[in-house]
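Remarks on the structure that follows.
Some chains have been omitted; the remaining ones sit where they do in the full complex.
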Amino acid sequence: MLRELFTPSVQHSLDIIGIFVFAISGALLAVRKNFDVFGIAVLAEVTALGGGLFRDLVIGAVPPAAFTDLGYFLTPLVATVLVFFLHPEVERIQGAVNVFDAAGLGLFCVTGATKAYDFGLGLTASAAMGLATAVGGGVLRDVLANEVPSLLRWDRDLYAVPAMVGAAMVVVCIRFDALNAATSTFAAATAFLLRLAAMRFHWRAPRAWNRRSSAVEEA
Amino acid sequence: MLRELFTPSVQHSLDIIGIFVFAISGALLAVRKNFDVFGIAVLAEVTALGGGLFRDLVIGAVPPAAFTDLGYFLTPLVATVLVFFLHPEVERIQGAVNVFDAAGLGLFCVTGATKAYDFGLGLTASAAMGLATAVGGGVLRDVLANEVPSLLRWDRDLYAVPAMVGAAMVVVCIRFDALNAATSTFAAATAFLLRLAAMRFHWRAPRAWNRRSSAVEEA
């Protein structure tokens, strides 16, 4: 049973928004890779639902929410139709899409960590599952598109760290029995704002020590 | 318990045939990618069993059929031996292989959707699982071979749509309580014939609207 931090309808609406913006990011990559309309739909579904699907398989919540809630399944198809017809317009508002993607990141790291804890995982494992829920869909998206996951690349703005921070805040709150609607909103907002700041100021993570001097650059 | 549409031995024979032809397609790609004999065997196994394995993990049917039925596991190894020694001959009958692959597609979308429904998924989710069962192995094959999944590419003949139609017919039959050996055979045959027609007439799905005008072609 998922801990009820918000009323179910609020929680559900937030989930749908997160799924929608992740699906947009998958559909846009599919258009850039020149996939056909079914490829766009598949990449939208995988990006939006992949992280939660992985989490549900790991914690034993089968069948996963992605296959029991019709809204979760249909939302990426709406994103597909939108991107299919309007992708130049959607590309043009890439900035806005990135903001929504950051919101999805913040939301999913919190709900992922919470659900994992409710299914009996320890605190550290729950934080790890929160991170995996938030970034897993994007990794699957890049693997299917045959690209190096942007999560792993040094030349991309920080993506994992904001989700880590949000998920860690959740488990700290759980540890001190202080997880409620206010604190979890605060954790999601922190992850969201950190990601916005990372994009704004191009925060990047360091590569291996001595990397520049000791190896040929391969990008 | 899998709904008994056919006698178990007929059902099992059909499964083995589907697994065999999918394994041939995996083994042929492995030869083209210059893999060694173990790489050929791994790609044959993954292509043949990957879709069903994914379905079984999602619906909670563990251990998956791929690991409980020895015939399912050994059939891809037979395909491996065949392709290893005779691959020029197998390449030459690529047309025949494609026909069998279409048969596997038709069969797996029907059995996948049926099994998912028997494990408690809803109608839409069962149709989605039928599609995933039919195409999942091929996607895993292409990911392991480090290629863009041919399922997603616009320059390949329709593959997902026939499986979608077959799986959709199954859940419509379930909805109206009309699923039996005759109707499920009809659904599988429809998917099979649609795929044959797609190959014969090179049916393709559209890429994103305005794609040609607004973006550089990247293949």
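For this structure, a couple of remarks:
Per-chain residue numbering starts at 1, and chain names A and B are given in the order in which the chains are listed.
In the analysis below, a contact is a pair of C-beta atoms (placed from the backbone, for glycine too) under 8 Å apart; a residue touches a chain by one contact, two chains touch by 3 or more.
Note that the structure is a prediction, hence the values are computed from the model and not measured.
Note on stoichiometry: the full complex in this file contains 3 copies of its one protein sequence, with 2 placed in the shown coordinates.
Methods note: only the chains that are shown with their structure count from here on.
Between the CA-based centres of subunit A and subunit B the separation comes to 29 Å, rounded to the whole angstrom. In the complex of the two chains, the subunit A residues touching subunit B come out as 30-40, 42-43, 53, 57, 62-64, 67-68, 70, 73-74, 83-88, 143-146. Subunit B makes touch with subunit A in their complex at residues 57-60, 119-122, 124-125, 128-129, 139, 143, 146-149, 151-154, 160-161, 204-211, 214-215, 217-219.
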